[in-house]
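Removed from the display is one protein chain of the complex; every other protein chain stays in position.
Moving on to chain A:
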């Protein structure tokens, strides 16, 4: 199946008209993966037998004409639990973990009869921006296999960008959907905090984590977000806010829309070619009738330190559950219970996870709590206020998704701080709980440039509307990566 020539609607038409069976579509998706994944390395674990069985059942029943997602094969990030399908969060500590329940997003997708083809690679426990901290394998960028796919949802992004699947789910704590979407030239959305249930998402930083869709088009993204949104009794932070049809305003009309460009997002730290790409994108928005002004988000530069304290503190608390007792790796050769905890954790977690647990434990400990955790939580308030001020006057904030295009594999892995600075433009969005989208906005030396659109809380509609108008006015999303003659 050539997913570069399809979207959900065109696949649905083939399935409803029985020009293609769900079984064929599913089999062809596994063929795509078989052909390309040796090069890309997007998947950790495939769900072939169960997926084909589910496809056969769907073929017997027939695909309902009013259910656009029925029979569509999807990739799922490996920190989203799937019943009876191994879920590891790319960590050795969960190497043999078989969940006994489905995450709420999976339940919702199952009810719509999508087909889970497999679990995608990621940074261990979603901690990282290159997918290199996975305990199991490297994933390569779909456009250049010497480059990282970004992270932490690097597997999901590379699987979609390389045409293995049409869409995938990821999770975003500080940019983990948007940055890999940018590096791979696809559309990735982190919804408003609370829009999507986190039940069954292996927790990293609970006040920041959100699940969201990675797709090749804005419309498909809107469709998939509609499918997974909503209040969930299992997640007390999920919201009862009304869920509009996110596709309703995809009409290309953004006349009079007010767009803000934070000067901090176009500054020195941003690569000149990326900045040029975003400037060209701004010109497109102006041509479409939007008004564009420069604004200031004065506390943006503190986003990275605030994030690393808050996210690590929450992680150090969340990851206490991995103790070798109820699930996950238990060390052999232990003398007492303390030994079980310490050895299981020390053997099971990788270095980046240990670094963050350590920073979090340090930030929360007596003597440092006020200067670290409390201070960061106060500056977080200032970051939220910066955005609130801008959204008093504007519909949308626009800037690059990442300061650079995809960097080389192995380039930053030993330098945590350089790695952390890659997230400087995405992190503030999580801290403020806002929705953010990355979409293709050009190329620099053959690598995709991602543009970020940020909307006010629960205003994904405006973000999708603007993203769609830009997509229709440009051809960047039609570019397709090549795989050294493999296809």
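By our rule, contacts are C-beta pairs under 8 Å (C-beta built on N, C-alpha and C of every residue); 3 or more make two chains touch, one makes a residue touch a chain; residues count from 1.
One rule holds in what follows: contacts and distances are computed from a predicted model.
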item	value
Among "YprB ribonuclease H-like domain-containing protein", "MerR family transcriptional regulator", "Aspartyl/glutamyl-tRNA(Asn/Gln) amidotransferase subunit C" or "Phosphate transport system permease protein", the UniProt name of the subunit that does not appear here	"Aspartyl/glutamyl-tRNA(Asn/Gln) amidotransferase subunit C"
Option from A:30, A:246, A:341 or A:394 whose C-beta touches the chain left out	A:341
Candidates A:359, A:390, A:427 or A:454 - the one touching the absent chain	A:359
Touching the absent chain when the full complex is considered, from A:236, A:272, A:392 or A:482	A:236
Contact footprint on chain A, counting only the chain that is left out	96-98, 100-101, 193-194, 207, 233, 236-237, 239-240, 299, 302, 304-306, 308-309, 316, 320, 323-330, 334-343, 345-346, 349, 354-355, 357-359, 361-362, 365, 371-372, 374-382, 384, 416-417, 420, 431-433
